[in-house]
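With one protein chain held back, the other chains of the complex are shown just where they sit.
Entry: subunit A
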Amino acid sequence: MTTRPPRTDAPPPGVRLPKRRGVELSLLVCAVLISVSGYAAVGLARSGAVPPDAARYGAGLGLLALVAHLAVRFRAPYADPLLLPIAVLLNGLGLVLIYRLDLETPNDQAAATQLVWSTLGVALFIVVVLLLRDHRTLQGYAYVSVAAALGLMILPIFFPAVNGAKIWIRIGGLSFQPGEFAKILLAVFFAAYLSANRNALAYTGRRIWKFQFPTGRVLGPIVAIWLLSVGVLVLERDLGTSLLFFGLFVIMLYVATGRTGWIAVGLVLASAGAFLVGSLEPHVHSRVEDWLDPFASIRAGEGPGQLAQSLFAFAAGGMLGTGLGLGHSVLIGFAVKSDFILATAGEELGLVGLTALFLLYALLVARGYRAGLSLRDPFGRLLAIGLASIVALQVFVIAGGVMGLIPLTGMAMPFLAQGGSSVVTNWVIVALLIRVSDSARAPQPDSADTGTLAPVREDAHFREDAP
């Protein structure tokens, strides 16, 4: 696993895959233009004039996109050309939505801060793309990662709870959620550990009835880590992240071992955990009650709750939406710019706009999976699948929550929602996906020698996967 072939930037002989950097650049221009039009549309709808700083906003966003693009062009020339434009577009639209909601809440301005965090996120993106020359470097830091992840998750316990959840660290005027960074670290750890031990996990151990259980030696550390992380999260009352970690764990375990038994065990564990927490923890219990009947508070004469307001907002959007700046999603009140940001998108862009957003996320996830399929090293594969799954699960958990599909758990919509740690984390995720997709598509010196063009050689390399 540790025998890394030395990377050379020298082009291999033979036919090369197109780099597609031009495609990326033109898509980036589109992403910036769409965001700026959204910004202008808000101004036109609200005051009948394009906001005076629309050009500045566009220039700023364009500059960030350009610098990121140059970093990719310089250091990851074979990277997937869709990843960066999608991230820029989502981040730009998020800024538009937050700016639009700022107009309703003059005492709570968030767009400027979010812009600073976005800049920081892009900076981190560039740092990762420039410094991390090969994703396999991360494999060596598996245990460092998991230690750091646990540390980050435990840290907020020593800080006061905010809105019922102990997930924040406040130092001076800055506050961030360390749990956000922890999920990347956990994905790295899971990928490294599972790629090293997947054969042991898949084939050794006892068979009980139809399910095959691995030996305690391999299973022990990973279950311990998982229990610890979930325990910490329940202590912090952040069920959304807990659910995300669990889902991530199950998906990566399944992809690594192919054992459906894991899914069964995972589902049973998840159901039991959800039932226990749902019935014992009052904070979570009320969320479940809310989900089962969002309109109970209306009948009780207490007015609509947040979920009911969120559903009202989505319904008000209908097929085409009210138009940016013309909705009333601010009625949701608390967390309208963070957890409930999607309601504003739904009300003002309609089902059509919302579908477009979902498809953008789906595309982001699909490109992550595509990179995972194309890569040849198990660690890279698992890492790509893990990172993409983080995005997919996160979108599902929060979008399903605010739309009444599943019980609501506080979580940030990737890139859209207000929240510095979230946006920075998502930029790092995209940076890592850029890195692995570059590795996936770049011509490999060893394979280039044979003249094979297609990176799809899984059958030869991974025949042991076949059941």
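In this section, contacts are C-beta pairs under 8 Å (C-beta built on N, C-alpha and C of every residue); 3 or more make two chains touch, one makes a residue touch a chain; residues count from 1.
Here, contacts and distances are computed from a predicted model.
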According to UniProt, what is the chain that's been left out of this complex called? Choose from "Sugar ABC transporter permease", "Penicillin-binding protein", "1,2-phenylacetyl-CoA epoxidase subunit B" or "Electron transfer flavoprotein beta subunit". "Penicillin-binding protein"
Of A:G94, A:P156, A:G325 or A:G372, the residue touching the omitted chain is A:G372
Which of these touches the unseen chain: A:Y39, A:Y193 or A:F314? A:F314
If the hidden chain were put back, which of A:R73, A:H285 or A:H328 would touch it? A:H328
Which positions on subunit A touch the chain that was left off? 251, 254-256, 258, 295, 298, 303-304, 308, 311-312, 314-319, 328, 331, 346, 350-351, 354-355, 358, 362, 365-366, 369, 372-373, 378, 381, 385, 388-389, 392-393, 395-396, 399-400, 403-405, 458, 462, 465
